[in-house]
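With one protein chain withheld, the remaining protein chains of the complex are depicted in position.
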Amino acid sequence: MLYFKSDYTEGAHPKILEALERTNLVSQPGYGEDCFSAAAREKIRLACGKPEADVYLLTGGTQTNLIVISALLRRWEGVVCAGTGHIAVHEAGAIEFSGHKVLTLPAHDGKLRADELAALAERFYADGTHEHMVYPGMVYLSQPTELGTLYSRAELEAIAAVCRRFEMPLFLDGARLGYGLAAAENDLSLAALADIVDVFYIGGTKVGALCGEAVVFPRGNMPPHFTTMVKQQGGLLAKGRLLGVQFDALFTDGLYFELGRGAVALAMKLKKAFVERGYPLFLDSPTNQQFVILTAEQETRLAREAAFERWEPLPDGRYAVRFVTSWATTVEQVDALIALL
Amino acid sequence: MLYFKSDYTEGAHPKILEALERTNLVSQPGYGEDCFSAAAREKIRLACGKPEADVYLLTGGTQTNLIVISALLRRWEGVVCAGTGHIAVHEAGAIEFSGHKVLTLPAHDGKLRADELAALAERFYADGTHEHMVYPGMVYLSQPTELGTLYSRAELEAIAAVCRRFEMPLFLDGARLGYGLAAAENDLSLAALADIVDVFYIGGTKVGALCGEAVVFPRGNMPPHFTTMVKQQGGLLAKGRLLGVQFDALFTDGLYFELGRGAVALAMKLKKAFVERGYPLFLDSPTNQQFVILTAEQETRLAREAAFERWEPLPDGRYAVRFVTSWATTVEQVDALIALL
Amino acid sequence: MLYFKSDYTEGAHPKILEALERTNLVSQPGYGEDCFSAAAREKIRLACGKPEADVYLLTGGTQTNLIVISALLRRWEGVVCAGTGHIAVHEAGAIEFSGHKVLTLPAHDGKLRADELAALAERFYADGTHEHMVYPGMVYLSQPTELGTLYSRAELEAIAAVCRRFEMPLFLDGARLGYGLAAAENDLSLAALADIVDVFYIGGTKVGALCGEAVVFPRGNMPPHFTTMVKQQGGLLAKGRLLGVQFDALFTDGLYFELGRGAVALAMKLKKAFVERGYPLFLDSPTNQQFVILTAEQETRLAREAAFERWEPLPDGRYAVRFVTSWATTVEQVDALIALL
Partner (left out) sequence: MLYFKSDYTEGAHPKILEALERTNLVSQPGYGEDCFSAAAREKIRLACGKPEADVYLLTGGTQTNLIVISALLRRWEGVVCAGTGHIAVHEAGAIEFSGHKVLTLPAHDGKLRADELAALAERFYADGTHEHMVYPGMVYLSQPTELGTLYSRAELEAIAAVCRRFEMPLFLDGARLGYGLAAAENDLSLAALADIVDVFYIGGTKVGALCGEAVVFPRGNMPPHFTTMVKQQGGLLAKGRLLGVQFDALFTDGLYFELGRGAVALAMKLKKAFVERGYPLFLDSPTNQQFVILTAEQETRLAREAAFERWEPLPDGRYAVRFVTSWATTVEQVDALIALL
């Protein structure tokens, strides 16, 4: 079976396992106060060009979204996101469970638009009854989005300008950031992101680690008592070193970027093959998630030898499906899949 | 520096790292639906003698306490525990943050007493205004306790009888269970625990794993929609295999029990040395946590060469301190510490 | 100034004040256990033709929505409502603050449609990842809606059938129910409502009382421990008699229905006048809220002598505005307003 179902179907990049082994018996304090986490934080600061940044290592994506959003919002505020945003759809209502509304805007290939965001905030403050409504307190977006698309630098800056105007911190979910950074059309480096947004995270789980997301507060703007809030939501690992060792490895010798490039190159090869063989794209993604349209017959046949995700049924009986490459995908697997087309 | 500060200062037992390496490139679905997690669950069921048990793998102790307790309690209920219980003191109010009161009873060397528990429930239901009060909805205890002590089978059965009488599920926090099972005075096997309590967990983080706690609902009594609740609180790992592989290794060839025995044997050697050299015990613990009383001078001197935890200052100026052994402690380290005494 | 801004701008109907005075010095227990509340509950059961109903008196509309919804939903569930639903827009995120998502469907003149509700639930359960999503756990609708419109019996029954199919309790917000019951086109009596929905409330605050909403669980299906949950959310009045006396008066000699009829008759008179004088209706409401479209010039001129609510600006520069009659509106006031048109 050829696995293209997601980017979390294997373990970790070998260099990460080696690092875990190498450091295994070094005695270190718990809760992220170990030397490996310290080194990882420092390397991430360097990679972002932000020596003053606060970096905090957490375990998974939903956990990170939940912890960051509920730490930043005040009680009367909600978080604005695209209707397709992960927090709006696939996190089991975690944000609401923490007491906050998710305020959705239309998604355009998975993306927010700055003008629609501004209109939402303008309408809100112009409404004479807005004290009876949920304040738009921050903005959440994903890079790449849940549909594999990317914000350009201009788009992100326009959104950030609206955020500043209405005092809404801008939070970027980078669960798959490594695959976004590696895209040909991407014009947003880590340093550029760090300049533009108020908080973002660098996803490890989907980019070569066993687990782990590195939250970056670029301007040393981590909220006070963040550790206590992490503890309160069950997110503080006793062996924080597990995260530290992994991110230290990912940010040594550019491994994180290398893993992204490899997966995206294979995804582009796959996309080209789909297009050349006449499979219509569901949308045009420059990253490691590729969405194509299959007939029911094609879908059934392919599913016999390849694992991929049925994304959504189309009105005409066909299916949009998703193929995902990762740091673990090999050129042989991609070639074998292409042979099946 | 000799490390006796806690049982989470190193990585994982080598067999766990080997297992991670061996399974690393096997493609498997996410969210705990992988074959390694399935195997681990099955081995744990066997070890508990409960083929019908539900087993759920989570990441850390506070997370597990939070998720299990908030899944079991109904809105009008709180959880009863000893005043020294981890959830009452050292989890940053996670239970309250999830909406529930922690109802405390006096701790006797870290333990609840069945008669005091019964009295609490009787008083509650006898009170004509109890509809205006928090219902005692479940009972939490730790085995071993936060002070290293153990419930005997008779004590646990007496508590469970009170729990049944007042329809309060009994939850046992086994973050250090491996060290409790290995104690000479312990008369509670995994199977016995599974017979007596309603839910418990087998701690991995402190007993040889990088992370991981295995929650056991012995009678197939996991609440419906548990996975959704885990997701809602940010506890669902995308790469659930990380937990599965580790518990599979821990429950292969009795590794879990072996690690417990090793650490407890060293702890007993250490206790004996303290007693023989005239250091008073703060309390008599049969497990891997040893509490002794040091004068300020002794404390300062020892702290130069050994890392241990200052537990609490005593009224007479001395200190109760804690020394912890673990699966990673070596006999050489213990001998070196004893030499310092 | 002519007041048409809302239906809560005066005190209480004189018969309610008389009843408060008459009963003032009768000593009675607190917390709704007084004889007046008992009498009110019984009269409401009779009016609904449901001797087995549970009736619970609360203070205000948002409070009632919050308490009922958070008592009925389980942790993994959200409440479905129209995008214009009061809980979705104007209750400051109270539902989310209690931990639950509000799942919105398109509003059609303020109303949900049964087919769209069914489609939402079907899509949800057909989605292979729905364990990671918020379950549609109950349905909320308002009668009359926030736009003054009414569900017909056939519409409500169709929605209730979908609710039963997917095990979603159906909750009807009747903050203005008295004005709906009095509408010429209404074909839903209290008894019919009680047959169809799972819980509803009879609004007092906007229909002649100082405060008070009577929640009806028609089939004796009030959740266990409801009083404790009410207390937990600060909704339990020490002097529950305040609510009891008022509802007792409202349901004596048909006062509640009489107040509704009076206000609706005046609203119809006003609507006719608007239409005859060529003012376009924003929508066609058969109840006490009338929505018309004014030019900016008309709006400014009228606002000098009448208080009404600016509902929303229209793209062409005109305004939709709302005029509301109530039990306290007099024919003289309506005539004076008409004279201004």
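When the chains are written out, they are named A, B and C in that same order, and each has its own residue count from 1.
One rule holds for everything that comes next: a residue touches a chain if its C-beta (ideal position, glycine included) is under 8 Å from a C-beta of that chain, and two chains touch if they have at least 3 such contacts.
What you are looking at is a predicted structure, and each value in this text was computed from that prediction instead of being measured.
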Contact partner of the left-out chain, one of C:Lys206, C:Lys271 or C:Arg322: C:Lys206
Selected from B:Cys48, B:Ala71, B:Val102 or B:Leu237 as touching the chain missing from the view: B:Val102
Residue among C:Ala121, C:Leu237, C:Leu250 or C:Leu337 touching the omitted chain: C:Leu237
For subunit C, the residues touching the chain missing from this view: 1, 3, 5-6, 8-12, 14, 17, 20-21, 23-30, 59-67, 91-94, 97, 205-206, 210-211, 228-229, 231-239, 241-242, 245, 307, 328
For subunit A, residues in touch with the removed chain: 70-71, 74-76, 99, 131-132, 135, 225, 227-229, 231-232
Those residues of subunit B which, in the complete complex, touch the missing chain: 75-76, 78, 89-93, 96-102, 128-129, 131-134, 310
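One rule holds for everything that comes next: only the chains that are shown with their structure count from here on.
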Per-chain CA centroid nearest to the all-protein CA mean: A
Of all residues in subunit B, the ones touching two or more other chains: 228-229, 231-232, 236
